[in-house]
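In what follows, a structure is listed as structure tokens, so that the remarks can point back to it.
Only one protein chain is missing from this complex, and each of the others stays in its spot.
In order of appearance the chains are A and B, and numbering begins at 1 in each one.
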Amino acid sequence: MTVALIVEQILNGLQLGTMLFLMASGLTLVFGVMGLINLAHGSFYMAGAFVTATVTATTGNFWLGLLVGVLAAAAIGVIVEFVIMRRLYDRGHLDQVLATFALILIFSEGTYMIFGSSPLFLSVPQELRGSVSLPFDISYSRYRLAIIGMGVLVAIGLYLLISKTRLGMRIRAGENDREMIGALGVDIKTLYTLVFALGAGLAGLAGSTIGALQSVRVGMGEPVLIMAFVVIVIGGIGSIKGALVGALLVGLVDTLGRIFMPLTLVSFMPASQAMSIGSAVSSMLIYIMMATILAFRPHGLFGSK
Amino acid sequence: MTSLQNRFNPQALAAGLVPQSREHWINVLLVVGLVGAAMLAHFLGERFYVNLASRIAIIAMAAVGLNLALGFGGMVSFGHAAFFGLGGYVAGISAYHAFNMTPVLGIGFMPEGSTQMLSIWLVTLLVSGLLGLVIGKISLGTSGVYFIMITLAFAQMMYYFANSWPAYGGEDGLPIYLRNELPLVDTNHNLTFFFIAAILLLISLWLSQRLMGSRFGAALTMAHLNPVRLATAGIDPRPVKLMAFVISAMIAGLAGALYADLNRFVGTNMLSWHFSGELIVIVILGGVGRLYGPLAGAILFVLMETWLGGVTQYWQFWLGLVLLGVVLFARGGLMGFLAGRSKDV
């Protein structure tokens, strides 16, 4: 176990954490402000990736693809909010779960209809290929490092947006008291649409950037979505700070667990057994962490109630 | 309106679950129709449709289990695939070890599996009840949207575990080479297997009916409708709900064991969150809190899957649209449509 390996895995964990934060912050905002649980959030992730891959393939320009992908995800968010979600804000959680589950089916099958069943490929842009040298003789993927940097920028941006701007003030007011915000004379429908679009756009950004590391296919959003649920349950539903801390925790624990669990077990048992048991147990780690945290804090680390 | 009350059927509750006469006849019709269709298919030599009827019966049974937690107990579990899949793996693993004559889990003192359904069912009830106890205990410490996400997360944990545990097939799943057995009857006979599934379904329906009509059912109903009232009366709602969740998990688990034997295969798809979602859809399509709603929902769902799936490979797109329509506009479900709209209060 070298220092280089450990540092590399920590960076991988941070990169996964960044992705999870992009997903979880949208989910938690939508829940905090509108009280809506949205299972179809992974569909925006998928939409961002498909649009980015298509635009990049036709124009040859990744950055244009990325921009169009994020905007498309946000635009789909606006449409979905306008047509369906606003009918669900006053409904119970069961109705929200059902309707958004239905949306997943519609989006997934719709994507199959449009793009067919074979995955699309999106390659890393020229400028970010290769690796950079870090101290301790470590070389690390330039693109992954850029993703981490982007995550930091988004986190700062969200912080500024929520703490410094008028929109952010309204979001905070909406989180505290949905009726008060109406009394303030804020156009609540527009606010909801904006918040939903912001969440969808962030999910689209996550999907577009990850699309260059994995294949772009139907269902790609689902594993990330479920990890994002774990993140916001750990962090406390409705809390952006909780989403950030939870995302980094889950990203690091999952990544490091997958590498180091089998390596640790090798000292106790035969290698093949260590690998299989290690990988099976490490796939459960984040859920065990979630259960443990909930046992002590039923509303998550930064949950309000 | 944060609970399920707006989806609830007050009449069935108020009447102490004595079915209204029209609903009663529809219940009888559903059961007779399913059994009749299976027998007809058998005598016409249509084995596919006999197996389809078995599939309906088994999925309906899993939905009956979920209905106990979701419809009657108000617990929106998005993780019942965990129990269904666990039951499937009990059947699969038991048959696997009996076939290879190796001890279960590779641990020396464990028995060498079994091909007897009765012992498989017993073990299934035990382990799925235990898993229900653990998941329920943790999840019921929270409420609302946390409950939904946590049950989903635990089911995913099982899914990933089964996926990455190579001993029992990992992501390839585990075949059951010879269908497990029952004394005196031939389980390989399609119609016989259907009757096994149908009898277990009827038992679980009858059990739910007794349960919901009993003192426990009265407490569970109040725990769902008004937990504060129940606590004020001196009954802690949490253990009541936990018990219902455990029973619900056991029924879903047993259905899973049957499902594995029907398909002679158990795979991680039985643990997937899509299946958890589909089970909720079935309960809702049938009408929440209606005793026979899960059966109506399962018939509708499997028929849609078969007919629409035959017409277009994108049938789930249309399922999504139908579901969206039901959620937004038709809140009583199929039983609400057939048995009359329950009075809105």
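The definition used in the following text is that a residue touches a chain if its C-beta (ideal position, glycine included) is under 8 Å from a C-beta of that chain, and two chains touch if they have at least 3 such contacts.
Criterion: contacts and distances are computed from a predicted model.
J.: What is the missing chain called in its UniProt entry, if the choices are "Hydrogenase 4 subunit F", "2-hydroxy-3-oxopropionate reductase", "ABC transporter ATP-binding protein" or "Glycine--tRNA ligase beta subunit"?
T.: Answer from the UniProt record of the missing subunit chain: "ABC transporter ATP-binding protein".
J.: Considering all chains of the complex, which shown ones does the missing chain contact?
T.: Looking at the entire complex, the absent chain's contacts are B.
J.: Of the residues B:Met222, B:Met270 or B:Ile284, I need the one that contacts the missing chain.
T.: Checking each option in B:Met222, B:Met270 or B:Ile284, the one touching the absent chain turns out to be B:Met222.
J.: Which candidate, B:Gly45, B:Pro183 or B:Gly234, sits in contact with the chain we can't see?
T.: Touching the chain that is not displayed is residue B:Gly234.
J.: For the chain that got dropped from the picture, name the residues of subunit B it touches.
T.: Within subunit B, the residues that touch the unshown chain are 5, 8, 10, 13-14, 16, 18, 210-211, 213-219, 221-222, 225-226, 228-237, 240, 243, 345.
The rule we apply is simple: only the chains that are shown with their structure count from here on.
J.: Taking each chain's centre as the mean of its CA atoms, how far is subunit A from subunit B in angstrom?
T.: 31
J.: Would you mind writing out the residues of subunit B in touch with subunit A in their complex?
T.: Touch residues, subunit B against subunit A: 1-7, 70, 76, 78, 138, 141-142, 144-146, 148-150, 152-154, 156-157, 160-161, 163-167, 273, 277, 280-281, 284, 288, 314, 316-317, 319-321, 323-324, 326-328.
J.: In their complex, what parts of subunit A are in touch with subunit B?
T.: So the residues of subunit A in touch with subunit B come to 31, 37, 39, 84, 87, 90-95, 97-99, 101-106, 108-110, 112-113, 222, 226, 229-230, 232-233, 237, 276, 279-280, 283-284, 287-288, 290-291, 294-295, 298-300.
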